[in-house]
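Note that this complex is displayed minus one protein chain, with the remaining chains in position.
Per-chain numbering from 1; labels A and B assigned in written order.
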Amino acid sequence: MSQILNRVEKTINRIKKTDERRLQYQLFLIRMATSLFAVGLTLLVGAVFIVLAGSNPFTAYYWMYQGSLGGVSIMVETLVRSTPILLVSQGLAVAFTAKLWNIGAEGQLYMGGMLASIAAIMLQGLPGYSAIPVILLLAGLAGAFWALIPALLKAYYEINEVFTTLMLNYVALYIVSYLLLGPFRDPVSQFPETQTISKELWLPIMLQGTRLHAGVLLTVFIATPVVYFILKKTVFGMRLAILGANPEAARYSGINIVKEIVLGLVFSGFLAGVAGGVEVLGIQHKMRMEISPGYGYTGIAVALLGYLNPFGILLASLFMGGVMNGSTTMHRMARIPVGMAYLIQSLAILFIMVGYLIQEKLAARLFERLEEHRPA
Amino acid sequence: MIAASIRLVTPLLLAGVGELVVERGGILNLSVEGMMLIGAFASFMVTYFFGDPWLGVLVAALSGLAVALLFGLLTVTFSLDQVVSGLAFNLVAIGATSYIYRATFGWYVSPVPPHVERLITDVRLPVLSDLPIVGSALFSHNPFTYLALVFILLSAYLLSKTAWGLNIRATGEDPLIAEYLGISTHRIRYALLALEGILSGVAGSLLSISQYNMFLDNMTMGRGYIVIALIILGRWMPFRFLVAGSLFAFIDALQLRIQASGITWFPHQFALMLPYLTTLIALLLVGRRVKGPAGLGKPYKRTR
Partner (left out) sequence: MGVTRQHHPSFFSGEDIEPRVVMESITKIYPGGVVANRNIDFDVGRGEIHALLGENGAGKTTLMKILSGCLKPTVGKIIVDGREVQFRSPKEALKHKIGMVHQHFTLIPSLSVVENIMLGLERKGPILDLEKAIGEIEALVSKTGLHVDPRASVYTLSVGEKQRAEILRLLYREAEILIFDEPTSMLCGSEVDSLFNTLKQLASRGCSIVFVTHKVKEALAISDRLTVLRGGSAVATMSRSEASEERLIELIIGRVGFPIAAPKVFAPALARDVLVINDLHVKDDRGSLAVRGASLSVREGEIFGLAGVEGNGQKELVEAIVGLRAPIKGSVHLGEAHITGSPARFIMAGGAYVPADRLGRGIALDLDLSINSSLKKLMEKDFAHRGLVNKSKIVEFAKRVVKRFEVMMPSLDTPVKFLSGGNIQKLIAGREFETVLRVLIAEQPTAGLDVRTINRVCESLLELKGRGVSALLISTDLDEILAVSDRIGVIYNGRIVAVFSASEATPQRIGACMLKGEPDLESR
């Protein structure tokens, strides 16, 4: 008799588990659907702008597709282009989880890139495998430092971080501009950029014939899982989530708010700085003013598009990278202005907002039907 | 120098008045930046193709209005997060304006960028502008400068002395109670946003067809955000905002003067940085723990 009861209990438990898993699955579907919806709307409105420029949207998108996914080497290039965005948004995901709105990733990236180029020049002659990690670390620290100021202002004085990070963006840009036109200007070319850094300090290319450098692998295979791990599996990540959901509740449960604010913002600054360093060492091989076509801002869109989940962000940044890569082809073949890429990126963030709204409503309805059904 | 400051501060004041009343009504509208930029772009395009700067201003006002109402749709009707919505609009504004500009004029803009011949000219107030020294500095300005001052006065009066102002303040402090008492918070917020849209669009137009005669990518360079910071510094009160704005404009004019004076030892980038740094420092000194209307920035969902 007891055996039968045991069996029954086990089945009930299994049913309960599948019920819960089904819930998770449904939630996931809702999120995917709304993200796709946002992307779809973006492409639609983008098509309108294409028409405004006097071209055929179908041709244009065809070329964009070809330019982003039309071939292995092209796909690799897409991946390469996505890397800085990916790295920045992973950092932003951490900050945004705690509702710390770091708008200053652009400035942090620039500071990181600048310090990376300076360090690379100074560390000339040293072997790559020892110097490169140091340079990247320094780049990260530069970005972290740039985020530290707004972090402290918010933690101790409750000054809104949106403004402070934003103002520092402009300040960073001007600092870099000064340095590039002044003390660190390339003596040979006289352009506002640093001299080219020595070959040993370039990030090694992993795939012959492409631009796939070690930094890409670092970002995709190390940074992404690490951030996921931090957010979902560590207490730190949990504390950030609580801070973001309700700062009062965070304080009341013993969380040190000051520490969390500083850590959260500084971490995202660190990754943004590293992104700058990676671009310098892996792609540009020098520091220039044009090093970032707004990666810091795109990163915001991508972080939101991916629902602050590192793997969702991976997909979203590939999308953005694809758009950027494809837009050069689009430009060449269909005469669409290069600014299209940026436009699409900014439309995406707008539509993901609407997506969030829809997702909330759907999720609420999902739970409404289940509420009050089962006690513990 | 004073004349320069006043000229520089006008767009900030215009946009700022709109944002101030909107914030008193409880909405934190970061898209001022975008509205100004779109206004600058629209007015430039219209003036370039149709030759009439006043038509440009009109179109700028309408485009600002459109953006504001869209923003209202997201934040008031759908109660989405105001900060993220505002930022989103700004990013789209930068992207869209740059894109259309290049689509129209070609993507590599020639050494001489397209520019506009006819600008909004200054108006010399009779009698007053003939006063020595003070006259040209203070009384012969762009009509919009006077307009901005008028609006500041009006907003101060509106907020403290009228029933509408009371309703606005109540909406900003506690929309739940305001609704309960029969105040239509949605209508008020939309109306304020509409006003802000028009003013910000016009403010933006001043940048492209009054202060300069061309359109540059991201012309506004963060001025919209600075406006918001100035409002905080002014504790959400119109006259204090005016003071904060004037001080800022002074720094801005100073920065331009430094650049123009050809002092070589002082890198011009640091001069350019000055406005942003000053705002930052000002926030640090004065903006600590300052709270605006209690309901500022909080999404409000009507439950009935």
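Throughout what follows, a contact is a pair of C-beta atoms (placed from the backbone, for glycine too) under 8 Å apart; a residue touches a chain by one contact, two chains touch by 3 or more.
Quick caveat, the model's predicted, so the values are computed rather than measured.
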Which of A:Asn56, A:Ser73 or A:Ser253 contacts the chain that the document leaves out: A:Ser253
Which residue of B:Ala178, B:Leu230, B:Ala249 or B:Leu296 touches the chain not shown here: B:Ala178
Residue among B:Leu55, B:Leu166 or B:Met237 that touches the chain left out of view: B:Leu166
Residue among A:Ala47, A:Leu137, A:Leu181 or A:Ala241 that touches the chain left out of view: A:Ala241
Touch residues of chain B, complete complex, unshown partner: 161-167, 169-170, 173-174, 177-178, 180-183, 294
Residues of chain A (touch criterion as defined above) contacting the omitted chain: 19-20, 23-24, 233-239, 241-242, 244-246, 248-256, 363-364, 367-368, 370-376
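The working rule: only the chains that are shown with their structure count from here on.
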Averaged-CA centre spacing for the pair chain B and chain A, given as whole angstrom: 30
Residue ranges of chain B in contact with chain A within the complex: 30, 74, 78, 80-81, 83-85, 87-89, 91-92, 94-96, 98-100, 102-103, 107, 221-222, 225, 228-229, 267, 269-270, 272-273, 276-277, 279-280, 283-284, 287-289
Partner chain B, residues of chain A touching it in the complex: 49, 52-54, 101, 103, 153, 157-159, 162-164, 166-171, 174-175, 177-178, 181-182, 297, 300-301, 304, 331, 337-340, 342-347, 349-350, 353-354, 356-357
